[in-house]
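The complex is shown incomplete by one protein chain, all other protein chains being positioned as in the whole.
Chains: A, B and C, in written order; residue numbering restarts at 1 for each.
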Amino acid sequence: MEQKIPVAVLAATGSVGQRFVQLLDQHPWFEVVALSASDRSVGKPYGEACHWILTDPMPAWAANMTVLPTEPEAIHTPLAFSALPADIALSVEPAFAAQGTNVCSNASAYRREPDVPILLPEVNAEHIDIVKTQRQKRGWKGSIITNPNCTSTGLTVAMSAIQKAFGIRIAFVVSMQALSGAGYPGVPSMDILDNVIPNVNGEEQKVEFETRKMLGNLVDGSIELADFGISAHTNRVAVSDGHTVCASIELQERVEIENVAQALAGYQGPEISRDLPSAPRPVIQLRSESDRPQPRLDRMTGKGMTTVVGRLRPDPILDLKMVVLSHNTIRGAAGGSIFNAELLVKSGLLQA
Amino acid sequence: MEQKIPVAVLAATGSVGQRFVQLLDQHPWFEVVALSASDRSVGKPYGEACHWILTDPMPAWAANMTVLPTEPEAIHTPLAFSALPADIALSVEPAFAAQGTNVCSNASAYRREPDVPILLPEVNAEHIDIVKTQRQKRGWKGSIITNPNCTSTGLTVAMSAIQKAFGIRIAFVVSMQALSGAGYPGVPSMDILDNVIPNVNGEEQKVEFETRKMLGNLVDGSIELADFGISAHTNRVAVSDGHTVCASIELQERVEIENVAQALAGYQGPEISRDLPSAPRPVIQLRSESDRPQPRLDRMTGKGMTTVVGRLRPDPILDLKMVVLSHNTIRGAAGGSIFNAELLVKSGLLQA
Amino acid sequence: MEQKIPVAVLAATGSVGQRFVQLLDQHPWFEVVALSASDRSVGKPYGEACHWILTDPMPAWAANMTVLPTEPEAIHTPLAFSALPADIALSVEPAFAAQGTNVCSNASAYRREPDVPILLPEVNAEHIDIVKTQRQKRGWKGSIITNPNCTSTGLTVAMSAIQKAFGIRIAFVVSMQALSGAGYPGVPSMDILDNVIPNVNGEEQKVEFETRKMLGNLVDGSIELADFGISAHTNRVAVSDGHTVCASIELQERVEIENVAQALAGYQGPEISRDLPSAPRPVIQLRSESDRPQPRLDRMTGKGMTTVVGRLRPDPILDLKMVVLSHNTIRGAAGGSIFNAELLVKSGLLQA
Partner (left out) sequence: MEQKIPVAVLAATGSVGQRFVQLLDQHPWFEVVALSASDRSVGKPYGEACHWILTDPMPAWAANMTVLPTEPEAIHTPLAFSALPADIALSVEPAFAAQGTNVCSNASAYRREPDVPILLPEVNAEHIDIVKTQRQKRGWKGSIITNPNCTSTGLTVAMSAIQKAFGIRIAFVVSMQALSGAGYPGVPSMDILDNVIPNVNGEEQKVEFETRKMLGNLVDGSIELADFGISAHTNRVAVSDGHTVCASIELQERVEIENVAQALAGYQGPEISRDLPSAPRPVIQLRSESDRPQPRLDRMTGKGMTTVVGRLRPDPILDLKMVVLSHNTIRGAAGGSIFNAELLVKSGLLQA
């Protein structure tokens, strides 16, 4: 890439926004030229407006950048990464798309729209094509492409490897989700010390829908939801980063656990996704220890982009049980949106 | 009760042993006359031999009691509470039973024996009758009666209310278990801070077996396992006390969630169990908030003996989802064994 | 007491307000007749307006009480407990005092006023007399009496025992404070998991001032600050309740550590304080183990009202080192204000 593509980060001061800034530092294709935030931050240097909570220090270029308002009048990049809350994304993201910005969004606002893809390049790269329908139908020069909620992310990668090999009939999944998934300030410490919160608002519905959309087929420019049953319980636990999901799965055919292990460990994802800068290496790491994956030890596998699967074993009712771990703010949020943007560029769809 | 029944606590210095001592303090029926522990503690005052880890102070009578060896030659009470590890329980508990001691055991060693009941008085009080078979078959004057592992405890209470009303076909359960379940010193702090451990050794097999035994029928002096499918994932989380279980359940008939709610909230258990000193009041507390039960807030409900159920809602595949919470070292361990002993006395089976 | 004194709780829905409600449940002298909160709660039942975070359930009488505005026009009790934030307390508490309400306040707003006592009945009960000066000078029928910040509380009780016996020249103190001290929602969980925050805003100044005021002498109706040097560092740690303070102290005379131990263990406080309903029993518990006091194990000593001291040992520079623990929302906040109100009543100063 001779010249880097200028990009913006919308809502750059929050916890996901900070991850965008961190992960875009020295990105080989993209260069951040604009950071936006809410009114009270506009006009300040990012380094002053932002209460940085990541352990890597804030990049120097970011610290000195002046915060812009989150408005298409102020930001004219071909690509923007959105860490906006869903209610604001609802009105702001289309305004950017209309003016020609491709919005790679972490927000849930448009995930249920039939012409908006929910993308995991190592799972359903071909869904990127809906962008054409989207532009045509909505008269946009840009687009909105989304990544799934963080709990669906790793789970769908693991399910994809299994579904492509053997087909899936039913999945029961129970999450134990990290605190960073709730943003900042997020969960009060008094609520989670020595505790579990047995609900994450709206998350179960997202998991039950988004997995089926991503694993569905593209038919005539729209997506048919995958035809399997899925039931989710979602919980918050005292973990900083890394969502752990226990899953029991029924396959469409009976196979040995060993075959499932091979399908997971050897999974590569669509060819177009494999050499992108943010592609996970490996896509899936299958662990054989009886007590892995663990968020503290395994979340940074493959720079936080790899899906880690362990405890693969027979299920006494269905076919198999497993545990899936994925870094919720890297693979499951900012890193995922960036990976999607790379796919958009590689697919030649950055320009309408 | 005019005169209290003298009782012993076997393995009294460990975390469950301490709970026995605490819960037996001022018990209306039982009086602790013997505390046993391993060789290096024998002969010392309990207050010196025991590294007390509970927040209530050690009872004064216990502090001054001299620790005895865990041998039937040294202890001759009609009733003993066992907090022994499974491998030691295997040889020691029968020796006590043979000499006439009724061992109310928290150990797993004999739970799979067909003539040894796993008891939850509010669930299967009638299983106490197997003690007669046990004595006859083994030639014991005493007996061994067990309580289930701590994860099965609350789950089985909740399932019992549902099973008796509507029948259960299938249950998927995922636990998030407290640290005290692993004893002391138990889980190293470095392993659980900012972490989840996605396995508790041997626990899944116990849950998948013990629930079916307790909910099974007593036929001709032995227990037929209940005829439902059950699949369990078990996890360790950073919680001190209180096991949380997410469950998805398929019933034998379709009913409204409201009916299930009534069955749970109104559940009373067998009549014989209701007025025992340790009987939970209420047996089940059904909570309607979207984020309960939580271990920190709900584990002490009914002095730690009540099973707390919440988030009752339809399951997209089966019939219902719910979350069950139970205090693992009170209802799920020491308190459960004491409750069982009360049932034994009330049933008139203390004497062979 | 033939008839209970009607009392109000101001700002009853916050974390300290909830403690007031809990601790006033079945109080032998006081009966809660009014609960106030901010505008968005006014008119609602307390049970609905309040997100209850304590482990004991909300008392039934409180759940059904209608929340009132925090205004003297709406509340006319002779006694009110204030859990107001300092900035609101500044204007609201004098308005109540003017109309005849005695405000026992947990707020810092008036602690630095020379005619407002900071009271710990087991330390400086005689300071209650400044209320007379206060009423005269300000023309109030009621009064404002305060309890110290939660970090100063246990520390001052322990220092008082030492000061009265031997005199204190210098104290270096470092706190490790619980999360509940920051209110609710308070400290974000992402900020404290696997972390220490080496500052609690404004706390060091409070500790350095309030200890000297409480340990000072009442001279001509006003308080002379005690004449010792004190330096404080304050930190936040991942503990739910219970502030731990490490202290190094120089005495006015050289004494054996054993004498200091006796002074601490035998400390009783002024006679008027000893039989009040909330009086700690014992005032100070001195522990001899090498690893106590610990917040999880010791904070509920004496129903959370006792100051626990441990690790008493020589200091290589000054005279002694010790560790002091006190429950920050019971002895250090709501329980302390109630104890102060009891002293006011007992002193015959409830009426001007």
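By definition in this document, a contact is a pair of C-beta atoms (placed from the backbone, for glycine too) under 8 Å apart; a residue touches a chain by one contact, two chains touch by 3 or more.
Remember, predicted model here, so these are calculated numbers, not experimental data.
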The one of C:87, C:253 or C:291 in touch with the missing chain is C:291
By the document's definition of touch, the residue of B:240, B:262 or B:347 touching the omitted chain is B:240
Checked against the full complex, the residue among C:46, C:140, C:172 or C:339 that touches the missing chain is C:172
Where chain A meets the left-out chain, the residues are 53, 55, 193-194, 240, 296-297, 300
Note that chain C touches the chain not displayed via residues 170, 172, 174, 176, 193-199, 201, 208, 229-231, 233, 235, 237-240, 244, 246, 248, 290-297, 310-311, 315-318, 321, 323
Missing-chain contacts on chain B, rising order, are 15, 53, 179-180, 184-194, 238-240
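In this section, only the chains that are shown with their structure count from here on.
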One chain's C-alpha mean falls closest to the whole-protein C-alpha mean, and that chain is B
Outermost chain relative to chain C, judged by CA means, is A
When centres are defined as mean Cα positions, the distance from chain A to chain B in whole Å is 42
Rounded to the nearest Å, the gap between Cα centres of chain A and chain C is 48
Between the Cα centroids of chain B and chain C the separation in whole angstrom comes to 41
Multi-chain touching residues of chain A, meaning two or more other chains, are 193-194, 238-240
